[in-house]
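Encoded as structure tokens, the structure appears first; notes follow it.
Of the protein chains in this complex, all but one are displayed in their positions.
Our next item is chain A:
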Amino acid sequence: MLRRRLNHLFGGDEKRVDSRTIYVGHRQCPGTEAFIAPKFCDNRIVSSKYTVWNFLPKNLFEQFRRIANFYFLIIFLVQVIVDTPTSPVTSGLPLFFVITVTAIKQGYEDWLRHKADKEVNKYLVTVLEDGRRIRKESERIKVGDVVEVVEDETFPCDLILLQSSRDDDTCFVTTASLDGESNHKTHYTVPDTEKDLESLTATIECEQPQPDLYKFVGRMHIYRSDQDPAVRSLGPENLLLKGATLKNTKKIYGVAVYTGMETKMALNYQGKSQKRSAVEKSINAFLLVYLCILLSKALVCTTLKYVWQSRDGQDEPWYNQKTQKEKDAYKFLKMFTDFLSFMVLFNFIIPVSMYVTVEMQKFLGSFFITWDKDFFDPEIQEGALVNTSDLNEELGQVEYVFTDKTGTLTQNNMEFIECCIDGFQYKNRDSCSELDSFCVTDGPVSKLHEKAGREKEELFLRALCLCHTVQVKEAGDMETVSEDQIDGLLPPTEQQKGFIASSPDEVALVMGAMKYGFTFLGLDSKTMKIRNRQNDVELYELLHVLNFDPVRRRMSVIVRSKAGETLLFCKGADSSIFPRVRSEEVDRIRVHVERNATEGYRTLCVAYKQLCTEEYVEVDAKLREARLALQDREEKLMAVYNQVETGMSLIGATAVEDRLQEEAAETMEALQEAGIKVWVLTGDKMETAKSTCYACRLFQRGTELLELTVRTLEDGGRKREERLHELLLEYHKKAVQDAPPAKLGVRRSWVTASQEYGFIIDGATLSLVLNSSPEASSTRYKSLFLQICQNCTAVLCCRMAPLQKAQIVKMVKNSKGSPITLSIGDGANDVSMILEAHVGIGIKGKEGRQAVRNSDYAIPKLKHLKKLLLAHGHLYYVRIAHLVQYFFYKNLCFILPQFLYQFFCGYSQQPLYDAAYLTMYNICFTSMPILAYSLLEQHIAIESLMDTASLYREVAKNATLRWGPFLYWTTLGIFHGLLFFFGVRCLFSNPALQDNGQVFGNWSYGTIVFTVLVFTVTLKLALDTRHWTWINHLVIWGSLAFYVFFSFFWGGIIWPFLQQQRLYFVFANMLSSVSAWLVIILLILLSLLPEILVLVLRKPRGPHRRQVAAVTPLSYKNLKERD
């Protein structure tokens, strides 16, 4: 980033213009101004953050930018500068530990990046220079170099394809490492370039580097000695991206256009937006509270100190006189340093180690998701993927799930079901399919068992065969094609051809056509070959492909048949085709389309148009012009497409079935039972989506559907806005006002609610709701809409554009109570909502890897969502919530006695505990058990969590991190702190605690309190642990043993580096006193007694909760049962 910014600042003039000019092979071109070699960055990839030299300062700087570290640094500095009770080591050591561990980790990661960078940068590539092939390191490629790449190599930089070894001037690449799409993509050479690259003199003018992988515009000027320079347009299909791999092609030559950090891959590499979990927000809130406690403690102590000192004889007793310096100091300065000293003394209340522990917990904990074999999908040979570990606990907090339909709820495994040609229905069921005749069933129109005319049939099938971007798999690949089919539609004999396409619909359609006798044989240098029913091969010249895009929702091809006819075939969604064809044709087909949609099929309409020569010439010119445009090419192309695709005639429609995902219904049901609201956001038609919703049991038979679609709006024949307003109010009355009270209605009672509502809205209406007239009514609509939606069990939004999906997510996210949202999707169109939601989940589906790349978690199948949320999410949340609360608790009862001690030591900032104990408490004595707990705890068995989805509601709304539980823990901490201090205080009313009459001093006092403290907080955790694995046993008992061992060790040696030996034998002496033993046991038990009582008396958890709870508040039986 910085480098780029610097480049912008210091770069040459060419940086300021919109495009760059590249001289192919660095050859000067005739007719251009003097050749000034423009400076581009070299081809070095730098993904590493640090170098050996700047590692220390840069890393330290970055670490201290974090507030917690900075706070501890300040404390440390205060300790160094001001005369404070504890030595700087006590806070310096933990800080040093934290910083060092993080630095080592980051250093290691950076070393790995360096290694990887080196591997890439030192990779040898072949460059053509002055007719010679030179091997040089990849990092030395300059813009303008002609690079040779052979099969299965990755491209070293972004190249414009000049020459391919394939005859048809194409090459195949996979972009698996860029966007994860593993299918082969075809790229084309720049048309009409010289075969001899040595003599090619050309310049390329293209836009400045930009990160969009799928956008590229440029122009190539080819200079020939005898002609005017020829201009060729360059698009993404000519650009080979760094990181992609050459496939199926022996070798290619390309000219480097973007190198190094300016390649699209490098530009795309950036940290994803930081999502913060709700738990983190809670932590920060608690932190603030504790900071206030800290400040007020220090303030109270400082005030009391001066009040106390003002009393006669207390300020400076004869036995403890002040130094001259102290006497001379200003009173207010003294007060201030006293205040700082108290701050330092109590600073342990804010635990430095909590951040480390939370990070460790998140990092290590996320492995359990990757390791889970239930998430492993044998079909794609992959398990779950965790892209961020920050959000583990957020999985347990989800209130809204936004799901895509295609590929998420459904398999995106298309099967051609039927088609309708000219109003006649052709079913394609295995039972009645014969190879070359259509099976006709009784549809509403085809009662007469009529068939459409043969001509129409063939036209339709030709359209299916021609209007697509499917590729035929090469023979070479066939060997690797295995027998097991995912598409069992066709018998293996027919399956000679493998098809590759970016969308499964297209394959299904081509296969459907094949079924009816029209086989697509392949595309061979702009010629499409199809075999018709008579087994003749028909050839069509492919003139133009008007690509599919989600806005137009259709695609077209322009072909020229052997007979010289120029035809345009178009297929697309009904809504985008119907307005562009004659209306009388529409009526015959619409019935079919709607019926198919209700059955849950995906429908496409097919239309065609014949272009006369003049028309074609005009269209051709426009298309070429638009393609050559350097700016706004997309918009210009779109305009031309829209212009061309008019006045077509409708031939027919297809229906393709998209099966439901495995266990989709069960998953949805479980989510709803868990109190999660499921919204389906799809680009599909309402009918299709609705039937999918029914199939997934999102809508049930009793569900009353509230529809807010273009159709319902147009019912009344009035203005849309008025009708919208009316409907909104009506629905609002129904769903919100007449519903049971909000609290019950929203959160608890949907199971028992008398009437369930489902809400349906479509994209057009949504935009009406969201951006209707600029007056205040818009926000009013929005809130009405939200309220209705929130009271519905399921919401279906159909006909959504990708951006609208994100809009909806955002709207819900920012609504009252800011609920936690989760988006799940598999395609590029879901990326926006995946990024928008609190938690984004990608399905490793068939629409490429874009969703997975942008997600926080990726899972192979929808059904895995259930375990991810109900088991993993719930457990992670409980674990981290407990971790946080426990951390604050244990530091509160750690520091409270020290605070209380100030009242007994003349507010002199005398520490109660020895420095070693202060330092080690959070690092060694109490850190491991809670870490183990927060990784391993299963307060409810995973099976029960999965079986009883409603358990998920117990942790909903951040249940264990709200102020109530926080107050409980804080009270507990205060109670324990008071008990520890005053218990020992009572004992010390007579400090003669040994049977030889000797007395104990202040360090014995502190050590007794500390021993009680360590044992109590550890045993408190032991009480909370419901799941004791050997690891828990090891760390809990190990920590206690370590404490005892350490105390003996620390007090058993005269430490030469210490100024004092105050703890020498204190611990051993303490253990020799029976009274000390007894008070320790007493205090530990007394502290834990309320806890045990609460544990016994509290509401039992687990699957039998309901039966048991109905009988008694006590839990004996249930608990026993679980043993």
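Keep in mind that, in the parts below, contacts are C-beta pairs under 8 Å (C-beta built on N, C-alpha and C of every residue); 3 or more make two chains touch, one makes a residue touch a chain; residues count from 1.
Please note the rule applied: contacts and distances are computed from a predicted model.
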Record-based protein name (UniProt) of the chain missing from this complex, from "Histidine-containing phosphotransfer protein", "Cell cycle control protein", "Sorting nexin 7" or "GDP-D-glucose phosphorylase 1": "Cell cycle control protein"
Touch with the omitted chain, as defined above, among A:Asp158, A:Asp390 or A:Glu418: A:Asp390
Option from A:Val507, A:Leu546 or A:Ile589 whose C-beta touches the chain left out: A:Val507
Sole residue of A:Ile104, A:Ala639, A:Cys905 or A:Ala1041 that reaches the chain not shown, by the stated touch rule: A:Cys905
Touch criterion as defined above, residue of A:Ser1004, A:Thr1018 or A:Ser1047 at the omitted chain: A:Ser1004
Touch with the omitted chain, as defined above, among A:Leu124, A:Ile380 or A:Leu803: A:Ile380
